[in-house]
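Report on the following structure.
Missing here is one protein chain; the remaining ones are kept as they sit in the complex.
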Amino acid sequence: MVEESKELRRNFDYVPGSGAVYNVIDYIAGWARKYSIWPIHLVTGCCGPEFMQTSGSEYDMERLGVLPFASVRQCDCIMVVGVLSRKMALRVKYLYEQMGEPKYVVSVGACPTGKGPFYDSYAVVAVDEVVPVDVYIPGCPPRPEAIIQGMMLLQEKIMKEKRIGVKE
Amino acid sequence: MSEETIINRIKEAHRDQIESATVMRVKRLSVVVKNENFIEVAESLRDTFGFTQPAAGGGVDYPSENRMQMIYYITNPEDKVLLTYRINVPRDAPKLPSLTKVWEALSFHEREAHEMFGFEFEGHPNMIPFLLPPDWRGGHPLRKDFKGEGVTE
Amino acid sequence: MDATLFLKTAMTYALLPANTRASTTTFTLSMITDFIWNLPGYTLEFLMFNAKPLLQILILPGLAFILVFAIIAVWFERKFLARAMLRVGPYYCGKRSGLLQVFADFLKLFMKEIIIPKDMNFLFFASMPVLVSTLPAMALILIPFDQNWVLWNVGSVSLPMFFAIAGLAPLLPVFAGWAANNKYTFIGAFRVAYMYISAEIPLVICAASVAIMAGSFDLLKIVEAQQSMWFAVPQFLGFLIFFLGVMIEAERTPFDIPVAEVELVLGWRTEYSGILFGFTMMAEYVLFQAWTLLFITLYLGGFNGPVILGMTTASHIFWLLAKFAFIVVLIILIRCVFPRLRLDQMLNLGWRYLTPLAVLNLVIVLGLKVLGVY
Partner (left out) sequence: MTEPLIPPDVMRVSWGPQHPMSGQTRILLDIDGERVHKIIADLGFTHRGIEKILENRTFFQGVIPIERMVMADTANIGLGYITAIEEALGIQVPERAQWIRSLLCEMGRINSHLYAFGLQAEATGYFPAVFLWTTTDRTLLLDLFEELTGARWSYNFFLPGGVYKDFPERFQEKIIEAVHYLRRRFQDYWDAMVENAVFEMRCNDVAVLKPEDAIYLGATGPVLRGSGIAMDVRRDEPYAAYGDLDFQVITEQACDVMARTKVRFKEIGQSLNMMEQIANEIPGGEIRARASPFMRGKEAEVLSRVETARGELQIHLYTEATPNPYRVKINSPTLRNMYVFERLAELNEILVADIPVVINSIDPWYLDSDR
């Protein structure tokens, strides 16, 4: 994927003005992806109720275009909400692999970020041992404002991302 | 029926089959059974004494005494009395018959005790991994000598 | 290869002449002007003589209407449902209205990686989303918007033609669900099959009674027959049955059994990713559009309405669209109020209630005919 894209870029470099075209496509793609993050319906632990409050009326994540979706094929973000056990970690990995390419992972809560109150448990893993993480949101559970700020950070990150479609 | 009455009646009915029967406090009873009479006493508790509602089951590890205790929590829905039905097994060979024949709802709890303590339940219909991952290699977590993390492959 | 890469490649090849690729050439505006000047001479005449059908294909019953409806309907539904949930809905995308939300979603889906599962039937899997959104659009072009604004005027067989084309549409999800080789899509596909068979029979009977009352199978004649009174009045029973039937055919919420999210993930659409999923989303709205327009044509007087400012065609189109908007809002409103039915309850409704009542409606129409009221 990366090589293909780089080769294409090399071909492009001969064309004057191609950089501008390229940037415009990148900008549009970044804008579209930024406002259309579809996280998957996956609650791994106990921050679930707070996640529900965030989708609910007072905070309403859909304002940002964040719309939880049912099937992994259509989603582009895993929000690991709450503690991640060993048994679930395997599933998160599967889901990450099944997801289409521009994909992001948000770790919501202290437990997936660094095991939280279960630091000495035999059955808990941190999420970055399993999949690469883009944004960490601390808190136990994090307040809805914190979750929304995390999603806005992810939006910023997506917008800044160059050569979209390629994770380097 | 008061707690003492129940205990006295249990003692009368199963004088030789139980090790001890005590009242822990109000509405809590404790019966420790001898290993060979495990199933009969359970059936009698269910049929005669009205302990029809199983609540849970779990173990306790006593490494210093080299024994483990399996405890079943059974409720009597009429008197609202909670009975702990206990059996002691040796720690190195923790074998006991399964109580699912008497109270089938204990199936989950026996599966849990199997992987947490290593109890072997004879005659359990469905002994498959329950809470731990299927590829767990770390031993029995709730035993006192369990140290560190489990290993999965 | 995802769609972004495809787009970029396509642009590389489009912008550069074939023989000079990967070499330094100057790209000028004169390339475009040359292309236009070198077109054959009859191009302009062709465009002028066929201006009306081209306009129809591109704008009113055609492409623009379908796309604009899908965009507005999705946006409206999300905002409206959000209001019902005491929320705001999409807000930041597009200056505090969320109007651009649909564009963002569509573009994102377009640029997303398309995942083809390993064990599926590629031909059916990849073609069905495209077909499922274009076939109902073909039924749409039969709907008369005015006496002289019918894209495909097939004369006296337009009503059966509509059923023939739209009746094909439920077959496609069945194929798609089978082709994806997933258990959820499989269950969803069979739910589609069950549901449409039970819904289509009362629909056809109702349409037949309308045709009997109007004395023609021609949709245009049916509309003209309703000039004095809408058929919804004498055939109130048929009107209600057809309204339910439209909701069933369009898979609206009390009857969205094949894609029941909490049961079957997304039913037959579970495995589609990227733009293929976008097409299946689109299909839902095209189907909705086609059946709602037919419903208005058969029972609510079609394009009939008072002429505004002497512009007959424009006011006819306006009235049809106004009725259309009203029905769409009504159906979306129903989504807020009712839970979903179960499949067996839905089949009960179709076979035990709707079909006998549709026959009763037919008998009433025949009675009115015999008595000479119509």
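Labels A, B and C are assigned to the chains in the order they are written; within every chain, residues are numbered from 1.
The rule we apply is simple: a residue touches a chain if its C-beta (ideal position, glycine included) is under 8 Å from a C-beta of that chain, and two chains touch if they have at least 3 such contacts.
Note that this is a predicted model, so its numbers are computed, not measured.
The chain left out here touches which displayed chains?
A, B, C
Given the contact definition stated above, which residue among A:Ala29, A:Val66, A:Leu95 or A:Val127 touches the chain not shown here?
Answering carefully, the residue with contact to the hidden chain is A:Leu95.
In the complete assembly, which of C:Leu142, C:Met161 or C:Ile187 touches the absent chain?
Among C:Leu142, C:Met161 or C:Ile187, only C:Ile187 touches the chain that is not shown.
So that we can see where the missing chain sits, which residues of subunit C does it touch?
Missing-chain contacts on subunit C: residues 81, 84-87, 183-184, 186-187, 190, 253-254, 256-257, 260-265, 335-345.
Name every residue on subunit B in touch with the hidden partner chain.
Residue positions of subunit B that touch the missing chain: 24, 26-28, 52-56, 58, 60-61, 71, 73, 77, 80, 82, 84, 103-109, 116, 126, 128-134, 141-142, 146.
Tell me where the left-out chain touches subunit A, residue by residue.
Here the touching residues of subunit A are 40-50, 52-53, 55-58, 70, 72, 82-83, 85, 87-88, 91, 95, 117-118, 120-124, 140-141, 143.
Methods note: only the chains that are shown with their structure count from here on.
Between subunit A and subunit B, what is the gap in Å from one C-alpha centre to the other?
That gives a centre separation of 46 Å.
So the centre of each chain is just the mean of its C-alpha atoms; given that, what is the distance between subunit B and subunit C in Å?
Centre-to-centre distance between subunit B and subunit C: 62 Å.
Taking the mean of the CA coordinates per chain, how far is subunit A from subunit C in Å?
33
What residues of subunit A sit close enough to touch subunit B in their complex?
86-87, 90, 122-123
What residues of subunit A sit close enough to touch subunit C in their complex?
Within the complex, subunit A contacts subunit C at residues 4-5, 8, 11-12, 14-18, 21-22, 25, 28-29, 31-36, 56-57, 60, 62-65, 70-71, 73-74, 76, 98, 100-102, 164-165.
Which residues of subunit C touch subunit A in the complex?
1-2, 4-5, 7-9, 11-12, 15-16, 21-24, 26-27, 78, 82, 85-93, 98, 100-101, 103-109, 111-115, 261, 265-266, 269-274, 277
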